[in-house]
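Every protein chain of the complex appears in place save one, which is left out.
Our next item is chain A:
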C-alpha cells in the first residue's frame, strides 16, 4: 500500500497550493513542497526491496469491465524516473518561487505543476496499460494548462493548443495501439504484456499496433516529423520549460519505448523505425539548434536532438544500448534542467533571451557563467562530465550495431556529425552569452540572481561533475536497477571514464575539434543556411490549419449557404444515388408479370397527365393557369381510377378535387398576386435534371415492383366483403366495417381540423385585392346571373344525387364520404354564386354541431354494439322487405356511414365557408396596416395587408400561429 501513497500524496499536493495561496508566497511554496518531498522519500524507501529483487506492486479494481485497474508497480525503471520527476520537480518549484513575478497567481501555477508531476508519476508507475494511457492524456492536459499559463499572450495560447493537439492525436493513436495490444495478449496488465513478447511478435497485427504505439511515443517525445510543437511550447514560463522539456513530458515517450521494449522491441521493424527516426531527429534538432538565436529555442532544439539520440539507442536495442539510453536520460535531465534554469535566470535578470542582445555577462554574473559553462560542456560531451560518458557509449553502440547491414558505417558517421553540431551549438550558447562582447545594452542591468534561485542550478551542475568523475560510484546502482527492469535480467556492466584509446574516443575528440572549428565557421554556416527558405514548423502547422480552415470555409460556403433549395437538392441527390445503386443491382427491370395492353385511351390519358403536370410547374407564376393545369391532372387521375374499375375512388377523387381546387383558389386569392421570378437559368436546369432523374428512378422502381407478383391483402377483403360486411362495394365495406375504427379516427381528425380552422380564421379579416397579378381589375359584378340561376337549380338535384349515392353506397359505388363531398360542393356553389351573407341568412345554422354530430353518430353506432355484448364497432346487417320498394338491405354500417356523411359536410363547409368569409369589402383605414404591421411579426405583403378585429384580438400573433 506504500506504493499507492506516492501518487496519492502528490494528488493531495495539487490541492495544497490552492488552499494555502492566500497565506503568502513563502508559506505556499513550502507547503507545496512538503507532500512531493514525502512522496520522494517514499519512493526512495522502495530501494531496499528492489535490491532484494522484489517487485513492489499494488492493484485495486477500478473498472473491471474495461480491464482498467488502479495498479501501480515500482521496478527499477519506475524508480529511476520517479526519482527524476520528483527530484527535479522539487527543484523547479523552488526555482519558480523566485522566477514568477509578485503579481502572478502562483497558487494556480504550483497546482498545475504538481498536477503535472502526478500525471508523470502515474505514467511511470502504472502497471496497467489503460491506466498508463489515462495518465498519459493527463500529462497532455496539464501541460496544456502550464504552457498556456500566460494566457493573455497569444503565442502561449497557440503554443499550448498546438502541443495539446499534436500530443492528443498521438495519444489517441496510442490508445488504439494499446487496445490492440491488449486484444493480442488478452490483458492490459503490464506484467502479462511484458512477458508475452512471443505472442505479440507472432501476431499478424503487430506492425499496425507497433506503428500506432510509436506514433504516440514519437509525438510525445517530439520526434521528427512531430517535433514542431516543442519549440513553440517554449512560450511557457521557463520553470515549465525546464521541467517539461528536460526531465518529464518529453521523456514520457522515451519511457514508453523503454517500458515496452521487452515486449515489442525484438523485431526488425522496431529497429528500423525507431533508430532511423531517432537519428533523423538527432541531426535535425542539432542543426536547428545551431541556427536559432533565441536561448530557449536553442535549448528546445537541442532537447529535440538529444531525445533523438536516446530514441536511436532504444532502437538499436542491444543491452548496452539500453544502458546507454537510460544513462543519457539521467544525464540529459540534469544538464538540460540546469541549462533551462540558467536561461531563465539570464532572461529574468537581463530581460533578454536573444543571443544578439546578450554578451559579456561573465563579469556581471560570474557564478551563473561558470555553472552554465559546466552544464553546456556536459551537453557537448566534454570529457570528465557526465554527458561525455553517455555520448561515448552512444558512439560505441553505433559502431557495434548490425542494423543497416552494408550501410552500417553510416550510423557512426551520422552520430559523429551530430556530435560536431552539438559541440558547436553548446559553444555558441556559452560564448555568445558570457564571453563575446555585448552588441547592445540589455533591458535590465544584469546581476547575479538570489542565492536560492541559483541553488537548483548549482546542485545539478555539481551532479554533472560528480557523475562525470565518479560514474561507477554514483550511477551504477540506479542504472543497474533500471536496466534490470528493461532487460528482465541483470546486466554486468562497468561505468568508467577511461576505456583506452579506441574508436569512440577518437570520434569524441574529432567531434570536439570539428565542433570548435564549426563554431568558428559559424557565420559561414548561417550564411549558407540562409540560402534555404526557413521552414518554420509553426508556420507549417498554422499554415496547414489555416489552409484547412480556408478550405473548410469554402466547403461551408459551397454546402451550407443557408439556402433551403440547395439543401433540398443535395438531399434529393443523395437519396437518388442510394436508390439508383439499388436499381443498378437489379438484373432485369421488368418482372415476369405480364403487362396490360396499351390502348389509345391510356396513351392519351397519360400524355395529358404528363403535359398537365409539366404545365403546372412551368406556369406556376401564373396562378390561374397553373391551377387549371393542376385540375386537369386531378381529372385524369380520377378518370384513370374509373378506367381501372375503381369507380368509388374515381368519385371520391373527383369530389375531393373540386373541393381542393376551391380551397386553393380561396387561399391563393389572398396571397400576393405576383410571384417574382426567383430561379436563375442554371438553377432551373439543375432542378429539371434532378426532378427528371428522380422521376425516372422512382418510376423504374415502381415498374420493377409492379411487374412482379406481390402478396397482397386485397384478396381477403374481396372474399369477405359480402359474408363479413354484407356489402358488395368492397371499398365502402372496408371504410365502414373492416376498418371502421380507422375511419372513426379520420372523421374525428377532420372535424377537429375544421374546428381549428374555424377558430383560427374566426377573427381574421383580409382586405380583398382589387386586381389580379397582371393588374386586371376583378369583375365588379360579384354574383353573375347565370351562375346564380344554375346553382339554384343544381342544389336540389345535387342533394338528391348525394342521398342516392349515400343509400346505394353499401353495395354499389358510393358511400357517406362521397355523398358528403357532393353535398358540400353543391352548397359551396351556392355560396359562390350568392355570396356568403346571402347564403348564411338562409342557411341559418352553424356547421360545427353538424360535424361534431357526425362524429357522435359514428361513435354511438360503435358503442351500440356494446349493448349487445359485442366488441366496439361490431356491425350487423339484415335484409328487410318493404312493400312497394322491394327488398332492401340495412346494416348498422349505414348508420356509421351517416356519421361519416355529416362529419364530412360539416367540416368541409366549416373550412370553405370560413375562408370565403375572410374578405371584407371595407378598405383599410390609414392607421390599420401600420398597427398590424407593428404587431405581427411577419409583415404581410403589400397587396393584402392584414386587418384585424381590433376590439377582440389582443394577441394577433397567437391567431396567426
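We take it that a contact is a pair of C-beta atoms (placed from the backbone, for glycine too) under 8 Å apart; a residue touches a chain by one contact, two chains touch by 3 or more; residues count from 1.
By definition in this document, contacts and distances are computed from a predicted model.
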From "Glycerol-3-phosphate ABC transporter permease", "NADH-quinone oxidoreductase subunit N", "Integration host factor subunit beta" or "Potassium-transporting ATPase potassium-binding subunit", the hidden chain's UniProt protein name: "NADH-quinone oxidoreductase subunit N"
From A:31, A:370, A:704 or A:752, residue that would touch the chain that is not displayed: A:704
Residue touching the undisplayed chain, where the options are A:26, A:103 or A:562: A:562
Touch criterion as defined above, residue of A:49, A:63, A:472 or A:590 at the omitted chain: A:63
Residue touching the undisplayed chain, where the options are A:121, A:175 or A:371: A:175
Chain A, residues in touch with the chain not shown (by the definition above): 62-66, 133-134, 137-138, 141, 144, 148, 151-152, 157, 161, 164-165, 168-169, 172-173, 175-176, 179-180, 183, 205, 208, 545, 548-549, 552-553, 555-556, 559-560, 562, 564, 566-568, 570-572, 574-575, 578-579, 581-587, 698, 701, 704-705, 708, 710-712, 937-938, 955, 957-958, 961
